[in-house]
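Attaching a single structure in structure tokens format; questions to follow.
Heads up, one of the protein chains got dropped from this complex, but the rest are sitting where they should.
A and B are the chain letters, set down in written order, and residue numbers restart from 1 in every chain.
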Amino acid sequence: MSYLIGDQMTGGYGGADILHDCTIAAEKGEIAVIVGPNGAGKSTAMKAVFGMLSLRKGRVVLDGEDITKLTPQDRVAKGMAFVPQNNNVFPSMSVQENLEMGAFLRRDDIDTTMEQVFELFPILKEKRRQNAGELSGGQRQQVAVGRSLMTQPKLLMLDEPTAGVSPIVMDELFDRIIEVARTGISILMVEQNARQALNIADKGYVLVQGENRYTDTGEALLNDPEVRKSFLGG
Amino acid sequence: MSEPLNAFVLLANFVLVPAVAYGSQLALGALGVTLIYGILRFSNFAHGDTMAFGTMFTILFTWWFQSMGLNLGPLPTALLALPFGIIACAIFVLLSDRLVYRFYRKQRADPVIFVIASVGVMFVMNGVVRFIIGPDDQNFADGERFIIKAREFKQITGLSEGLAIKVSQGITVVTMIVVVAALFWFLNKTRTGKSMRAYSDNEDLALLSGINPDRVVMVTWMLAAALATIAGTLYGLDKSFKPFTYFQLLLPIFASAIVGGLGNPLGAIAGGFVIAFSEITVTYAYKKFANYIVPGDWKADGLMQLLSTNYKFAVSFVILLLVLLFRPTGIFKGKAV
Partner (left out) sequence: MIGSLRNVVYFLIMAGLIVLVGQMQSWNVALSILNLCLISSIMALGVNIQWGYAGLFNVGVMGFAALGGLAAMLISMPPVKEAWAAAGSGAFIGFLIFIATAVAALLVYNKLAKGTLRSTLVMLIVIVGGVLLRIFFDPTTTAIEKVNPAATGFLGGMGLPVLLAWPVGGMLAGAVAWVVGKITLGLRSDYLAIATLGISEIIVAVLKHEDWLTRGVKNVNGIPRPVPYEINLQNAEWFLSLCERLGADPVTFSSIFVKLCYTILFATVLLLILWLSEKALRSPWGRMMRAIRDNEVSANAMGKDITARHLQVFVLGSVVVGIAGAMLTTLDGQLTPTAYQPLRFTFLIWVMVIVGGSGNNWGAVLGGFVIWFFWIEAEPLGIWLMDVMTSGMATDSPLRLHLIESAAHMRLMTMGLILLLALRFSPRGLIPERTQQ
């Protein structure tokens, strides 16, 4: 059984359902990517996994435990971390304080974790005293990811981490995400840049109108002519 | 040749010293407004009356201590009563949050609804204060009156102008520095303080990080109550306590907070001094000063006052408009446009 499963999720933000029997799973230490056209419910699927909308049907299971009823905050305590697409840092606080806030719930020593984050993102160490709001878009994404790693999560969820950053920065960010996965953390990621994301994905989900259209390894999806034609622009 | 020196002492006595004291009082008041704004995201119209409320309890405790013969020697007894005033004020303010604001917070109501609710709270507080202590002037300062008396200053320096510094002014400045230092230490170094700044910066992300919003809000109200009580007591010691005056302080306090950038504590302090200095320099009568510095037999006719003290509120107002026109985020970048 997978480490995380969002099983046959159906629901929306109160009005009509956006997700229909949508299933998403992630294995330990692997990268799962959700791609699909605009309005396919990609972000919604991720938010459903994190408990930011209530499901009408289906369930979410983390490490064998049913967490469908838990609030997002409680899921953080269970080892899930979420990096929103926008407004994902504390702009008037320094980089270091951002990381400290990520570890707010931890009462043990956080210095080792912070060192690990600095190792992963060396630029953050350099700018640790600078306010996060003054950083470039790519650096801010690194702060956001770093902040979420401070809880020592077992599952990291990223909502379009490369939105609005240059291709070079995107490649670097993906490299870092692979490194994070290698430490044994499961990664669930929504991406607009489908081709690049599937390149690094162990598993890919193509959603259309809130339903699973294709599910396979990243490589298989990239090689599937149907997927290429419809979603990857040939 | 002592003319320029006399002119300077004159200015120091009537502009510099009062403005520093008044600026400190405004800064403390504006800090409370800016904290509430940063965390709860509305302009608290009840802040002036919160100051009056806390000051009233400080006065009541002062009277009680005085009747028991307790005092601090040269320092005013009110300093001893201040902590009790703060506690009483904090209890009332927390109660008002529980009964009024929390409901709208859960609803995620529009900021303007909070503002209207704060007007309602203002009324109730105002009514309670007038009911308990009455609408009249109360003088509660005791102990020594002056650090330096004008006459002593003249004797020491041999100048014809004297410089008087009241004990209340000295206490105001010292207290302000201590309180501000403690506040900034709290906000920048402690876990709770940092969580407050995080909450103010990005509420959703703060929730995701596991910060407890109820606790942040509670601490904020307690800090605001403490700041309001301290500011109000210092103002009352320096001038006198009258409930309506505290309502009128609302405008200069808001102006200070906005000039500095709403939600920015450093800005609130700078704003307080900007407003205080502008108000006092604009309403000071420069006649005597001009007679000192202009050489020869020329004598100024009229008071040489830019604006009558009746319109001192106009100064805050004009500065407020200028800031809104040219830099709505304030000198130090605040949160709001």
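The working rule: a residue touches a chain if its C-beta (ideal position, glycine included) is under 8 Å from a C-beta of that chain, and two chains touch if they have at least 3 such contacts.
Quantities reported herein were computed from a predicted structural model and do not represent experimental measurements.
Novice: If I'm reading the header right, one chain is hidden. Which shown chains does it touch across the whole complex?
Specialist: Missing chain, whole complex, touching shown chains: B.
Novice: Specify the residue from the set B:124, B:159 or B:218 that touches the hidden chain.
Specialist: Checking the options B:124, B:159 or B:218, the one contacting the hidden chain is B:124.
Novice: Which residue among B:25, B:43, B:168 or B:209 touches the omitted chain?
Specialist: B:43
Novice: Give the residue, chosen from B:8, B:63, B:184 or B:317, that touches the chain omitted from the document.
Specialist: B:317
Novice: Taking the full complex into account, what residues of chain B touch the chain not shown?
Specialist: On the side of chain B, residues 42-43, 45, 100, 103, 110-113, 115-117, 119-128, 130-131, 134-135, 247-248, 250-251, 254-255, 258, 262, 302, 306, 308, 310-311, 313-314, 316-317, 320-322, 324-326, 328, 336-337 touch the unshown chain.
Please note the rule applied: only the chains that are shown with their structure count from here on.
Novice: Write out the stretch or stretches of chain B touching chain A in their complex.
Specialist: Answer in residue numbers: 191, 194-195, 197-198, 201-202, 204-211.
Novice: Show me the residue ranges of chain A that touch chain B in the complex, using the header's touch definition.
Specialist: So the residues of chain A touching chain B come out as 72-73, 76-77, 82, 84, 87-93, 97, 100-102, 104-105, 147, 151.
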